[in-house]
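A protein chain is absent from this complex, but the other protein chains hold their places.
Let's turn to chain A:
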Amino acid sequence: MIYDYTIKYRSENHYETPVFEAYWQFLVTPENNETQELISENITTSVNARIESSINGLGFNTSRIHCKKPFKDIIFEVTFKLTKKEINPFDFTPSLDNALDYKLLESLLFRVEFEAYLKQTKLTTLPNLPEELFLFDKRESVFQNCLNLTHWIFDYVTFTTGVTTTETTLNTIIQNKKGVCQDFTHLMCAIARRNKVPARYVSGYLHQGNGFFGDSQMHAWVELYIPKVGWVGFDCTNNLLANHNHIKVAHGKDYDDCPPLKGIVYSSGNNFTKYTVEVTHQQ
């Protein structure tokens, strides 16, 4: 089945004192991949500035605004139309030889290949704990362990808004066991990497209206590299595998590689920002 999605991303910024020069870089455009295709993209801003499309360091599409005239308010709005294929995340041949798969994870070639997604970053560093939070059971397949980890994270952390920021480290998250999608995702990345499974942080949109956690803003989930299968998306915030409800924008080692907005603003004083996301679809 094919789903037609309309996604609206809107961000509003208000500055107390005029901004004389500013750059904004948005990383909000859905990528094209085998399950999704971007049909159109319509960007507007409230200020008189050119909108340029470019790429970030990992090659994902960005939209950049360079504003050279003073202003106090800026609205950025973008509407995407996209088609998404129905996917059955369980649609692959299960591996029959677990021992061989775990051996692959240990091999030098594999570790070199996925080096970027196996190392700890500032946001995915586990604190020193008396015992491991979650150890893979080698009798079961890598995929099954990843699924178990998804359930474990979902039970371990309680979805709570307003208690963490995008800079919150795992130390705090493990102490409070509360957070939002990026906290769930950082913890899952860290534990998967500790168990030698390459993990990347995915930023994207979630289909609204199904009562999912984290659907009112941009969402985050994990992609894990399963031997002989490839990258598979796991949404531990909602305790499921990524499917046709998940629209991917970009991935990276952690949140810092794919924040939706990076701004360089030459101004003083406070600023107020809010953003909203609307995701709707017709079948």
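The rule is short, and it goes like this: contacts are C-beta pairs under 8 Å (C-beta built on N, C-alpha and C of every residue); 3 or more make two chains touch, one makes a residue touch a chain; residues count from 1.
Keep this in mind: contacts and distances are computed from a predicted model.
According to UniProt, the chain absent from the figure is "Circularly permuted ATP-grasp type 2 domain-containing protein", selected among "ABC transporter permease", "Acyl carrier protein", "Protein-L-isoaspartate O-methyltransferase" or "Circularly permuted ATP-grasp type 2 domain-containing protein". When you scan A:Ile43, A:Leu58 or A:Leu104 for touch with the missing chain, the hit is A:Leu58.
Among the residues A:His66, A:Lys178, A:Lys196 or A:Lys228, only A:His66 touches the chain that is left out of the figure.
The chain not displayed touches chain A at residues 23, 25, 50, 52, 54-59, 62, 64, 66, 108-109, 111-112, 115-116, 118-119, 253, 262, 264.
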